[in-house]
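Yeah, one chain of the complex is gone here, protein chain that is, but the others are all in their spots.
Read from first to last, the chains carry the letters A, B and C; within each, the first residue is number 1.
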């Protein structure tokens, strides 16, 4: 094999800095250890994120969300993928990245609009430099490549990071995105959260590759595999990846091995296709616990910290609960807005149909109220 | 890197058995040398194929074909891809595989129907186990995977071989085909004829990979690179690939490095995007000349052979010329046939519109003739 | 009582039992039984080889089905949601639809593409498209959509038996609709619409998820003195001109109901062909009640988007209730 080829292949084993128990793992890495400040921020974000996730799940049970795809267990990736980015960098999430979006600083209620069902995208993508959460799988990866290329063309020094799942790597768009990114040296990091399932379909049915990171070389894209439940390793590898992209060397592919502890969404029933034992194995690799142990041993995490951040998490949850328990304000006529930059005559007519209906309804309601 | 990964990667350099001059090239190969009988058949088919190709090009200039994509220079792949298959195996061609189809034994006039414009597919795909020549790029590669899987399921021992170009490897369908084939262990060989151009777009704009064969590992598909103008190597590598597939080990990816000596089609003008010098380099690697020299030195090719096969080629060309110079019989109403297994009422009505028009036209023609 | 989802499941199971060449595949159709459970239990009963999960790639799924059909199987593939069939569009339009014609009948593709479609279940964006027009506009495809439990069974059996590729559109909203059926049986073949309610004053034409809405409207309209006929197309392609035309010629008025965006949708085709064929019997234009020409709205707004009983009633009001000849003809000197 040529040196070029060698340089593109991932490590034989997923990069890990921590053992499952949070001790320092043996082995040397080409990725520098993240500094304690970043690790503390990650810890805090994971604590808050997990609480948010639990709250969202609870709200779903109460019928306040149409659907919620939990990222419980994937917090290292959720948080790491955002914390390695600068403010101007772009983030391209899937439906599963709610915790990442909260980490990015988006109002949790805005994050949940899509899943509550009052709007397709609750937040302002431009303000946060976060694309709308994407449900058509892998399609956003091509956007990320295009946007990153645009940034390179303008010379902003910004990068994009796009999340896809293991299942989504099978889609043609994932392939086209990697290829376009490589050919145009777009500064984009592809993060595959390989949580071992695409809804019910296990990884073995998704690919026969030694691992998903081996896809990179087919595009000339350097790739790495990382223990996705090791927050230190995730931050280290993603930091390298972002630096690689930012320095003008083009895209980078990271496969994070992790696990979806919950069902696909609240609507799913994981017991139909997998055993509890399997999940148990992964529960023992909890990213929060691992990072806690690591930071504590090094004196970077105190009881005061954990108390403060737990309180912060509770506060966020309480606020979210309160605000999500109020019905959102809906503007039915808004569905005609922004179909185009200005309404067509046809849409103006159709809007009028609904407007008349709504005012008739309102009149009827008022009449009824007046009677009672 | 793990042993598995190593086993999936292609050779560092394209496999070649012959030097550019047709001498035996140095180096060891994991692929056995093809037997002389096969090489002789390949030689003969290349001679005939090249003559066919020249004739088709000439017919195009005379307006007898709507368009013709020449494979001049790619004969080793054209011929090799068919000769390594058994009769029951399936072949999935693109528009460029006319020479391959002639090699497969399809009537050259039937091969050219698509390009003459009298039918979409002139031959019977089922009879020849050859799919229709495919123009939507890479789409046929998924069919090949599905068909090969069907053969495996039925247990026929048959394989499929599908041709795609370097450009087509960028399409999502190519990716999906490799992945499906690998996951379902479909006995299919993917042959990429990397002729360095997709119309005008050079390989560097198509991929940043060390070579296209490096795509295989991303699917767990073993891959090989071969000098596509070395007929011995092409036959050797494709034979290995077919055996791999037939033996139940799943798909195999072969990248053949070759060159499109002509313009993309007669309608194209290659001088707009490449220099003659480049083509010249490849002309010196002519697969026919190389194999001739190799066979002659070993006593497997005589003057009598070349004379006989040239005559055969001329005969084919003359017959083709004669038959293509006659206008094909057209059946306009046939366009309504086989849209469905039985016509819908709507199509019956529409067919009637055309039928009435045609008979009115015929009546008018006859009336005019009667007058003159 | 049996739901439409169960009827579909039974159709798949019965077809698999009868014909070994029938294979079912797609995303999550195996162990999970599909996100809507339409394939529930098929893997357990018929084995991994007959009902199996694939990698997550719709173009791959459909293309693989094309290949398997060429190899003698009868694939029935599931697209998980309407909008997630779009990645397969090229395979559907360029191969599935055209292969029989391209090969002059030598290669038929007896395959079924099942697509849960339409709204009304609170789905988020990309999960509620009514995409039937894309397929109906593509020659070579048959496009079928059941509105009743019995038809769900029957049409899916027909689809699997059919030698041609069928895009089988399943109205998600009706998956849980129930019927008390003694025995799941075959009803009518493709190309036959059903008159779900006989009436004399106007014809409502609907299909799939809009049929129950049309029927509900017909009930409500009796209060206003309208006696409406309701036609369920059952198969969009082939189209049953005979039934539709006979009805509209008799009633003289017609409203087409459908969830899809109106512009250039199947509803447009229906309106166009009805007026072409029934013009001289029409007392009023053929009107349409369709989804608005907007991206499908968020779940909390979808009820404003979908054709409702009230909106259909409002539209009926525009059909010149009293059978007066129109003023143009009065001006010409005629009188009623």
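Everything that follows uses one rule, which is that a residue touches a chain if its C-beta (ideal position, glycine included) is under 8 Å from a C-beta of that chain, and two chains touch if they have at least 3 such contacts.
Since the structure is predicted, the reported quantities are computational estimates derived from the model, not experimental observations.
Enquirer: I'd like the shown chains that the missing chain touches, ordered by label.
Expert: Listed by label, the shown chains it touches are A, B, C.
Enquirer: Touching the hidden chain in the complete assembly: which of C:27, C:40 or C:125 does that?
Expert: Selected residue, touching the omitted chain: C:125.
Enquirer: In the complete assembly, which of B:118, B:278 or B:319 touches the absent chain?
Expert: Per the contact definition at the top, the residue touching the missing chain is B:118.
Enquirer: Any idea which of C:219, C:276 or C:310 touches the chain not displayed?
Expert: Considering all chains, including the one not shown, the answer is C:276.
Enquirer: Spell out the interface residues on chain B facing the chain that's missing from view.
Expert: The list for chain B reads 66-67, 113-120, 135-137, 167-168, 170-173, 198-201, 205-207, 267-268, 272-273, 328, 330, 332, 334-336, 339, 344, 346-347, 350, 353-354, 357-358.
Enquirer: Spell out, residue by residue, where the missing chain touches chain A.
Expert: Given the touch definition above, chain A has residues 119-121, 124-127, 131-132, 136, 139, 141-151, 153-154, 172-173, 176-177, 179-180, 183-184, 334-335, 337-341, 344-346 touching the missing chain.
Enquirer: Could I get the residues of chain C that touch the absent chain, sorted low to high?
Expert: Per the touch rule, chain C residues meeting the hidden chain are 59, 83, 86-87, 89-90, 93-94, 97-98, 101-102, 125-126, 129, 133-134, 136-140, 237, 239, 260-261, 263-269, 271-273, 275-277, 279-282, 284-288, 292-295, 325-330, 332-336.
Just so we're on the same page, only the chains that are shown with their structure count from here on.
Enquirer: Name the chain whose C-alpha centroid is farthest from the C-alpha centroid of chain A.
Expert: Farthest chain from chain A, going by C-alpha centroids: B.
Enquirer: Taking each chain's centre as its mean C-alpha position, how far apart are chain A and chain C in Å?
Expert: 36
Enquirer: Which positions in chain C touch two or more other chains at once?
Expert: 54-55, 57, 59-60, 87
Enquirer: Got the chain B residues that touch at least 2 other chains?
Expert: 172-173, 176, 179, 183
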